[in-house]
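Removed from the display is one protein chain of the complex; every other protein chain stays in position.
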């Protein structure tokens, strides 16, 4: 069989266990573990006067109740601020259990451990917390006025303010360029909150055996959880292992760490000497994890008669909720990725990251890009409308041309490195999209519109990932990498890479991700980076193993390594198939033995003549075993791109919006597995449709989340998602050996912009606020009918 | 107070002692160790916990275990036959109809019953049939495709084996 599997739609090896109920998610582990539950704040802002746990003590099966005062010093400290930034002058994080003030509904106040979750919840219900309610700060603009404060020591509720300016080629500032432009527009845009909302919530299971701590967490980063847990509990790193088992979706929320529960559950397991497990329920996930998206943007743009942007000035209010554990990554991404595939004459962007008494904001798939793209694409549409030009023509006029790569946007990206696009072909992509959706032939009529949206996505950020590849004496290949999987099919894609690099049938390859026992150095799964960073690391590790295998085989076959190749798991001399040696045997020979554990191993023992007596059995600089470890650390991000178009119909009476067609052209460089990439796009677009038409987090003035359930937070079902038509363009990245870019977040990024564009086209008035419900479209119609 | 109940799960009688409030989902997962049935919302919206009760798909998170004492339950663990994956499971694999796999058991149970009652559903019948199950990963397109594909596979199984494509 062929081992050239890179680029093939190989079926997923994960599927069999997941289809038969044999997957192992955190809550499937530790059947005898004690269960944790939490008393969480019912107030958005309150001072804790007193906590009375006495009534709970009678609950049968209760094991322990902990408040902040019960926590030892290290455990009770504020959670780490994961990504510091000079502009984040007032970063604040929560305590694992609230110390004296709660700042959002859902903040954990008391931890209960009991025999099972039912009993733990019974105990929670009997704990009385005496709160002195404080007036909450809700709503971005109210918060920005700063009349009331979320944190007493954060004036104006401003956690960070960051200004980036890129002058035009003529040296003019953006504001000056706008002032002097032939045409200018100014407007305001709004995007509301949504959330990752994986179907499996968070979860932690911990076991302490007196020396070693083993933690399973439903996380996107097991290595970082490990370091955080070891630090908080004062344990030496080698005594802590963290495993991400099967994870039921992440979409960003599970990159945050350590969650309070990731510290408290292991601590309780150590304190009690018992296995402890916490499984987040849906309500907890709504009010105690993280949200994203909410921004208000004030835009001024100046442009010429062709629609070319001469200056763009964007001021962003970013709602980051009550705390900033993930720093200001989201608004940084918004401000940089806003530029998309365009050359903007001069650019000024300033954001203020604002505290509110709501759930914290951390990256959700797209991570600030949907907001940035909404801003830029609304701007393009407004320019086209102002000039009476076709919307694609205006975009085309602003594109970076294919011969302009690498293209330096003159800004600093989220990884602290210059925003330099590696490759792409935007004009061709737009042409493909127009062809796919039938842009030029589209028949516009009232209630039927077409929309378009373009984006560039910095993917595969560093600092690094690693891969370890080991060929065992049975000829099997064991691949491991430290980053985690939440359904992206890494086991399959990485096995394809290894099979292709090593020339081994994929059936003989196994892949482990997210298990610190197997690989301890890693960053995590986010920013569409797994294929780029781990994929390349595994490829490099395979190349090391391959080189070693050829060297050993060359010795055994008395051939030149340059004349050897590996196919189907066998090393052979090119053109002389009879001169061959199985990789299994090479693996045996790679490990000089004193003791034979089986017949095959006997070949490597000291009297078998496997190595020459005039040199050490393991040569200087060499290591025993046919294995290799390597790392890939990108110089900077790769830049994937995509363009989407949609046709919508709006009901003239009920104001329902129906997406009739949805088309995607996507470029993520070379594809490892097109089936998986396609699936990523489908899923991303579906989340985008959710964000455009259905999902929002609705807070009332008291800071209560009014729709903290699947009944009222409207994640789309199959009946709400259009069929998605896709086309691929492959412009390989010159930055990495595999030429890949990354695809995880792509689908979601432009959807709100595209649907707003199409609804605007159908209705004839601006759509500047997303998501849009039938009720809101109805209200807009009334307002514009009255104009 | 606890109740002694017997559930016939995937063809085997299983006994458990449960309090009246124990949800069927928790009974299956934690009392009987069948963790293939997943719990996504515990208010009946997501469909992850769907199992077959006397052949009909129901939400196990909206069912008390005591209520179904003595009845037959099929979970995802019971869908595959002695020859391997069921046609529905095979179709899901073939069509890449799952990513993280968390919603998958609920879809498989729902679709198994759907195709038993309606062996050749039209597109809108497929959508209606799976409309009570949330998936956050796939965008549903490949799930819909898999339902049609499973219908084909089932039809092939029903055909007398001639060795030829139908």
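In this document, chain identifiers A and B correspond to the written order of the chains, with residue numbering beginning at 1 in each.
Here, a residue touches a chain if its C-beta (ideal position, glycine included) is under 8 Å from a C-beta of that chain, and two chains touch if they have at least 3 such contacts.
One rule holds for everything that comes next: contacts and distances are computed from a predicted model.
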{"item": "Complex member absent from the view - protein name from UniProt, among \"Amino acid/amide ABC transporter membrane protein 1 (HAAT family)\", \"FAD binding domain-containing protein\", \"YlbF family regulator\" or \"Na+/H+ antiporter subunit D\"", "value": "\"FAD binding domain-containing protein\""}
{"item": "Residue among A:125, A:387 or A:579 touching the omitted chain", "value": "A:125"}
{"item": "Candidate in contact with the missing chain, chosen from B:7, B:66, B:100 or B:144", "value": "B:66"}
{"item": "Which of B:75, B:89 or B:110 contacts the chain that the document leaves out", "value": "B:110"}
{"item": "Residue, one of A:200, A:501 or A:720, that touches the chain absent here", "value": "A:720"}
{"item": "Positions on chain A contacted by the hidden chain, ascending", "value": "117-118, 121-122, 125, 281-283, 653-656, 694, 698, 706-707, 709, 711-712, 714, 716-717, 719-720, 773-775, 778-779, 782"}
{"item": "Missing-chain contacts mapped onto chain B", "value": "1, 3, 19-21, 23, 26, 42-44, 47, 50, 53, 56-59, 61-64, 66-67, 110, 127-129, 131-133"}
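By our rule, only the chains that are shown with their structure count from here on.
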{"item": "Between chain B and chain A, distance of the C-alpha-averaged centres to the nearest whole Å", "value": "30"}
{"item": "List of chain B residues in touch with chain A within their complex", "value": "19, 21-22, 29-30, 33-43, 45-46, 48, 75-77, 79-80, 85, 89, 92-94, 96, 98-105, 108, 127-128, 130-144"}
{"item": "Contact footprint of chain B on chain A as seen in their complex", "value": "11-12, 14-16, 18-25, 27-28, 31, 116, 118, 197-200, 246-249, 251, 281-282, 486-489, 675-676, 678-679, 681-687, 709-711, 715, 717-719, 721, 723-724, 747"}
